[in-house]
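For this view, one protein chain was removed and the others were kept in their places.
Chains: A, B and C, in written order; residue numbering restarts at 1 for each.
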Amino acid sequence: MVGIEIKIDLSYEILGQSADFVFNIHAANTACQTVLYESLILNQDSLTQIYTDPSTGNRYMRLEASPGLLNLSYRATVELTHHHSDPEHLAEVAISKIPPHVMGYIYPSRYCQSDRFIRLATNEFGQYWQGHSRVMAIQDWVRKRIQITPNSSNSSTSAVDTLIEQVGVCRDFAHLMIALCRAVNIPARFVTGTDYGANPLFGPTDFHAYVEVFIGDRWYIFDPSGTAIPMGLVRFGTGRDAADVAFATIFGHVQSHQPIISTVAIEDVSRNVVLPYHCIDALSTDIG
Amino acid sequence: MVGIEIKIDLSYEILGQSADFVFNIHAANTACQTVLYESLILNQDSLTQIYTDPSTGNRYMRLEASPGLLNLSYRATVELTHHHSDPEHLAEVAISKIPPHVMGYIYPSRYCQSDRFIRLATNEFGQYWQGHSRVMAIQDWVRKRIQITPNSSNSSTSAVDTLIEQVGVCRDFAHLMIALCRAVNIPARFVTGTDYGANPLFGPTDFHAYVEVFIGDRWYIFDPSGTAIPMGLVRFGTGRDAADVAFATIFGHVQSHQPIISTVAIEDVSRNVVLPYHCIDALSTDIG
Amino acid sequence: MVGIEIKIDLSYEILGQSADFVFNIHAANTACQTVLYESLILNQDSLTQIYTDPSTGNRYMRLEASPGLLNLSYRATVELTHHHSDPEHLAEVAISKIPPHVMGYIYPSRYCQSDRFIRLATNEFGQYWQGHSRVMAIQDWVRKRIQITPNSSNSSTSAVDTLIEQVGVCRDFAHLMIALCRAVNIPARFVTGTDYGANPLFGPTDFHAYVEVFIGDRWYIFDPSGTAIPMGLVRFGTGRDAADVAFATIFGHVQSHQPIISTVAIEDVSRNVVLPYHCIDALSTDIG
Partner (left out) sequence: MVGIEIKIDLSYEILGQSADFVFNIHAANTACQTVLYESLILNQDSLTQIYTDPSTGNRYMRLEASPGLLNLSYRATVELTHHHSDPEHLAEVAISKIPPHVMGYIYPSRYCQSDRFIRLATNEFGQYWQGHSRVMAIQDWVRKRIQITPNSSNSSTSAVDTLIEQVGVCRDFAHLMIALCRAVNIPARFVTGTDYGANPLFGPTDFHAYVEVFIGDRWYIFDPSGTAIPMGLVRFGTGRDAADVAFATIFGHVQSHQPIISTVAIEDVSRNVVLPYHCIDALSTDIG
């Protein structure tokens, strides 16, 4: 079991009459991820609505902010119980056996135009054994080609752009890996959360975007940008791509300040809570 | 009330070892669209799985076909009870009031990159009263610019392409209209079904793609390509865009033959079943 | 006659072993633009090669810089004698009459994909009288839609992007106007030089990009971003688009500092040298 304390401080300047926000920064409550404690403080007296999507468990918080400063402080303590599998035994699922609610994740989406990558992905990965090692090959392929570079992409950058330009941030790595997986009929989805264990060379702790792939009988975690210790990732949301699970979708004239984020792992041997570590098992926080 | 009989005959040649299909050609069962009768005949002895998506009501039929010919005949008799509204009283919904399950339809998707159209849509439509007439203005704008031309687009053509090239088929009209609606925060979704009343100049009866927009308290039908009598449209599926509700998603080496489709309206004055007609009311087959 | 003194100070930090530069910052010598005086000072002892393109008169200076700082100071005093024409009498040239060396400027180029705009441009501008007023209509159309915004585009932004995103800098205005002109068979080219008379709201004096269009019997100046007094523009280069006439094309690992540019108009009534002014005549610095 792994325990993580996360702190998120967001700050915005609302310049217009008002602005609407949809946040997806609450740690998800799932069978494998338990939110032991959480708090949210807003400096504005806004009415917030929190909506939990029944199919993904994503929690979206919507609010209408008044002009001036909007500060948001979120704190949570989360415990994660990972499902471990032996990668060698994880096979892909034949199309006819993919669970219906998973099918949508082999279709193309805004930032993952898998329909355009079918030949490329088939040429590169078509000959592999269809299982975990093929997904690893896709992840390695992406990681080998794309160079992590802060501020090298923007909100309209898609997998096609990333493959051509060969540069990006974690979100771009995730989009390209997802597009390539879908192009060979492996269901793949975009996951957001907080980073853990990231190399400080790439900047302060930040939000993180990574990938889950459906193999065997559930969704397994992959971190294509390779910056995190996957066992320490806390999930906020999953979706088709970044369009579904932006940390903050903003409607209105707003200036955003840099988010301040920290994640700390807790150790408690008495309760078998260990520090996250790099492991060779395939990890899932999904119950299948 | 409107009654429609639809006949769909599809034919494929499976060239490889086998091929998987996901069809979305069953008339949806909704509160306003009742399937009185339906039958499906396949020439192959395939096991079919039918999955009804709980959030949209879309029925997806999956099957694995053997080499050789695959013929599929679908017949259905459908009754539609339209919700009529006075367009003048249909206002858009403030972002903070959009139902949570509708929020996803203001985000960009594969073929509707609304994130890139925000300035354009705001410049063109930002000054309008925010309601049904603004949606009509968007529809007119699309219809005025884009020229219906069979075979002028392909499966990777998106709203950005259509705006630049100004040519397309019903699917492209729908994608562009959806992208523009979302760019001004109007939820919009892609709908598929059978055409009714189409001008034979544009070819034989075909599948049709159109748009539903969430205004007032429910989804209203718009037909941006302007080829159909909307009251006669039978809905198969709704989704973010064509990626979600392709008539047939095919995995494998398959040659497709031209579908043969017919839709006939039934008249039965005793039961108040009338022929579809062009009306100025806003029409919905959604219960809100 | 108009007289302009320009000062350009460029500064680069060469971070690698060496770096190659191709500059296009020399005022062009043409029949209508005379360089009375010019000087160039480099802080490095580099061998420079200056090449004058015979067909355009562009002067390209190539040099190989050593590690460390590269400073370049260019000073020039230029006199311009504009050809004035009555816009009402300037007709477009039939395709069969376009001079052969001008034909290349109706073809698409890297940043001006006119081949994709043919329907759009024909729909918007096809009904106009084919002459100067049509080109003005195209310029107005661009100016009305695109919002000048510093740093809103980058070196891969093309006319397609600008039409969709509706934001850009002078270079983007020029590319979009050129693409639309070519799409209705009007030869158009990209011109670079120094700005004159620009609104200080948009920042300090900078390099400028504008358009020349071949109508009547020569190339006429248009300033689609509308920021300059066209009579005060000093030409460096003309080309198909920005790919041909970048101020500095850099090969190697180099950090660029902000250029410092000034342009001052000289008045000398004794020699009939007047200050640039906005005039309604069509202006050309080309001899046809």
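In this section, contacts are C-beta pairs under 8 Å (C-beta built on N, C-alpha and C of every residue); 3 or more make two chains touch, one makes a residue touch a chain.
Source: prediction; values computed, not measured.
The chain that is not displayed touches the following shown chains in the complete assembly: A, C. The residue touching the chain not shown here, chosen from C:L15, C:L36, C:L69 or C:M103, is C:M103.
Checked against the full complex, the one of A:Q17, A:N123 or A:S270 touching the unshown chain is A:N123. Per the touch definition above, the residue from C:E124, C:D195, C:D244 or C:D286 contacting the chain not shown is C:D244. Where chain C meets the missing chain, the touching residues are 20, 22, 49, 51, 53, 55, 60, 62-64, 94-96, 100, 103-104, 107-110, 113, 115-116, 155-156, 185, 240, 243-244, 249, 251. Seen across the whole complex, the unshown chain contacts chain A at 116-117, 119-120, 123, 145, 147, 160, 163-167.
The rule we apply is simple: only the chains that are shown with their structure count from here on.
Note on connectivity: the fewest steps through touching chains from chain A to chain C is 2.
When chain centres are defined as mean Cα coordinates, C lies farthest from chain B. The distance from the centre of chain A to the centre of chain C, with each centre set as the mean of the Cα atoms, comes to 45 Å. Chain C has its Cα centroid 47 Å from the Cα centroid of chain B. Distance between chain A and chain B, defined via averaged C-alpha coordinates, is recorded as 31 Å. Contact of a single residue of chain B with at least two other chains is seen at positions 116.
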